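Please see the structure below; I have some questions.
Right, chain A next:
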Amino acid sequence: MLEIKGLRSYYGESEILHGIDLAVPDGKIVALVGRNGVGKTTTLKSVMGLVKAPEGDVFLDGVSLRRMPPYERARQGIGYVPQGRDIFPQMTVAENLRLGLEVCGGRKQDAEELYELFPIVKKFLARKGGDLSGGQQQQLAIARALIARPKLLLLDEPTEGIQPSVIQEIGDAIRTINQKTGISILLVEQYLDFALELADDCYVMDKGRVVFHGATGSSGKEEIQQYMLAS
Partner candidate 1 sequence: GCGENSAMSGGSSSASGDTVKVGLLHSLSGTMAISETSVRDAEKLAIQEINDQGGVLGKKIEIVEEDGASDPQIFAEKAKKLLMNDKVATIFGCWTSASRKAVKPVVEGANGLLWYPTQYEGMEQSKNIMYMGAAPNQQIVPAIEYLLKNGRKKMFLVGSDYVFPQTANRIIKAQLKAAGGEVVGEEYTPMGYTDYATIISKIKAANPDVIVNTLNGDSNVAFFKQLKDAGVTAETCPVMSFSIAEEEIKGIGAQNIAGDLVSWDYYQTTKTPANEKFVAAYKKAYGDDRVTDDPIEAAYDAVYLWKAAVEKAGSFDVDKVRAAAGGTSFDAPEGTVKIDGDNQHLYKYVRIGKVNANGLIDEISATDPIKPDPFLKSYPWAEGLSAGSN
Partner candidate 2 sequence: MSQQKASEALLSLKHISVEFDGFKAVNDVTTSIAPHEIHFFIGPNGAGKTTLLDVICGKTKPAGGEAYYAGVGNILKLKEFEIVKKGICRKFQVPSTFINLSVYDNMRIAINRDKSVFGSLMMRKRYLDTKKIYEVLHLVGLDKKSKERAKALSHGEKQWLEIAMLLVEEPKLLLLDEPVAGMGQPETEKTARILEEIKDRCSVAVVEHDMNFVKSIADEVTVMHEGAILTEGSAEDVMKNEKVQEVYLGRGEKKHA
């Protein structure tokens, strides 16, 4: 599904990613973990085309995204839930959701499923996005990314600021969606247990590099934990 090859990314003059290789197989959930500031968010942004990445390439279903602007990439079927949520603060929840449909030309689609997953979203449809609480915004952001049924979902710390019961629900939701629609997911997480339980595959990053890659079986889990603590 997604393949990142030798990606180098820059903020201004400073190089943040020093050659990332990463793959998300079809229909799989892949976790990307690492300590603060190692470049996880930057990796996702590079996939979306939001940061300068003059070297390396990103492929979606074998198609190079390199020359595409962010909106093209989104239209290729990538849904993105950024860290900090980036809800449109002056628009209602309903409008925020409708915008999620722009990728596929703004056609109305059934959102009932999503309302089931995130009842809070339905409850506050008429409220302005910016007035929601942190956790409510997070849920809205995920719903917004899912509504257009992307092929690939990029999730940047979706559990940040979410109450425990909803974390479980989000976990369940991700799994359900993944199983039902075969969507592939690249998940950046600090909450290791959550990530490892969901993911089939895991990458560990440190200082702009991938330092470990392995499956999330019970043996892999320990190794990953070690990497996290050591790095």
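We take it that contacts are C-beta pairs under 8 Å (C-beta built on N, C-alpha and C of every residue); 3 or more make two chains touch, one makes a residue touch a chain; residues count from 1.
In picking the candidates, the idea was that all candidates are chains of the complex that A comes from, given by their letters.
It should be emphasised that the depicted structure is a prediction, and the values quoted were computed from it without experimental measurement.
Visitor: With chain A shown on its own, which candidate in 1 or 2 touches it within the complex?
Guide: 2
Visitor: For the complex, which residues does chain A have touching candidate 2?
Guide: Chain A reaches candidate 2 through residues 11, 14, 34-38, 41, 83-84, 120, 131-136, 138-139, 157, 160-169, 190, 192-193, 228-229.
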